[in-house]
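This report refers to the structure that appears directly beneath it.
Complex shown without one protein chain; remaining protein chains in place.
What follows is chain A.
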Amino acid sequence: MTGNPALAIETHELVKVYGETRALDGLDLTVRTGTIHGVLGPNGAGKTTAMKILATLLQPTSGNAQVFGHDVVREASAVRRRIGLTGQTMALDEDMTGLQNLILAGRLQGLRHRPATARAEQLLEAFELTEVGNRLVKTYSGGQKRRIDVAASMVVTHELLFLDEPTTGLDPRSRSEVWQMIRVLVQDGGTILLTTQYLDEADQMADDLTLIDHGRVVARGTPAELKTSRADGVLEVLLTDPSRRAEAGTLLARAIGAGVDADSDPSRLLVKIPDADQAARALGELARAGISVEDFTLGQPSLDTVFLALTGHSTLDDTREEEAEVRA
């Protein structure tokens, strides 16, 4: 097989058509081995579809995809020996107990009954589900079901783990526990492909991110790269004298051509700024004009800003431009 050994996932021009819908429209995704890779995108962007193709559950309409160099269509069984999956829809038998569901998951991977049981008990404990382990899953709360479902994809250590919105519906504490477990998996050499609706989660968890929209890649890079490449930073200035805010705003807009927003706090001014040099210039201008500054902070834009900026509009040409911009 061709393929780069440093890559866990490599797709080329992946297309999936459902009737009229082009769920994937030429997706090129690469995931480095040993990393947590986040896939972000609005509802219907094609995240689940991509994941299902990679997990050998769906056939692409065209294009190809490789997992550790194995073609997901022609070498599906080789791929299945290396992957684990927690899909977006729950993969539990509600008429079985949580413990039994985990034993079943272990046996599906080839664990004999006794090791599967021992492992299931270990997972129940790690996910704080021991007390409910012997109850039928249909009596579980939503978050308990989700945790069992995530635990079921950890019955053995997979080289590549697909997690489709693993923390949706979890309370902050459970979310952070699931994150912690995912991090440990990567320390052991595993690779994780993760989709999430929580941008802070993507920001903190993922080594690399791919933003997709309408089945195409809109942007890719590390969380830091994405934030600096697309949206501007924000310089927040706290003035000593609130009455000079308007004056300061006009000055900055003229001197450095920056966008300026007033805050609800009358002494605060928000200045969109491309880099630290411009920030220094802005502060210099204020000092020269004799407008004294109480305090300032220079912040990076949040991933939310980037996400909205990149997916908020829909013309294809714009999308291509942005993609080029980010890659450059």
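As a working rule, a residue touches a chain if its C-beta (ideal position, glycine included) is under 8 Å from a C-beta of that chain, and two chains touch if they have at least 3 such contacts; residues count from 1.
What we mean here is this: contacts and distances are computed from a predicted model.
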item	value
Chain left out of the displayed complex - its UniProt protein name, from "Transport permease protein", "Acyl-CoA dehydrogenase/oxidase C-terminal domain-containing protein", "Fe-S cluster assembly protein SufB" or "Phenylalanine--tRNA ligase beta subunit"	"Transport permease protein"
Full-complex contact with the absent chain, from A:14, A:50, A:65 or A:85	A:85
Contact with the hidden chain (one of A:62, A:157 or A:292)	A:157
Hidden-chain contact residue, picked from the options A:66, A:100, A:167 or A:210	A:100
Hidden partner interface residues of chain A, rising order	52, 55-59, 77, 80-81, 83-85, 87-93, 95-97, 100, 104-105, 107-113, 115, 119, 122-123, 126, 128, 136, 149, 152-158, 173, 176-177, 179-181, 183-185, 188, 203-205, 222-224, 227, 234, 236, 297-300, 302
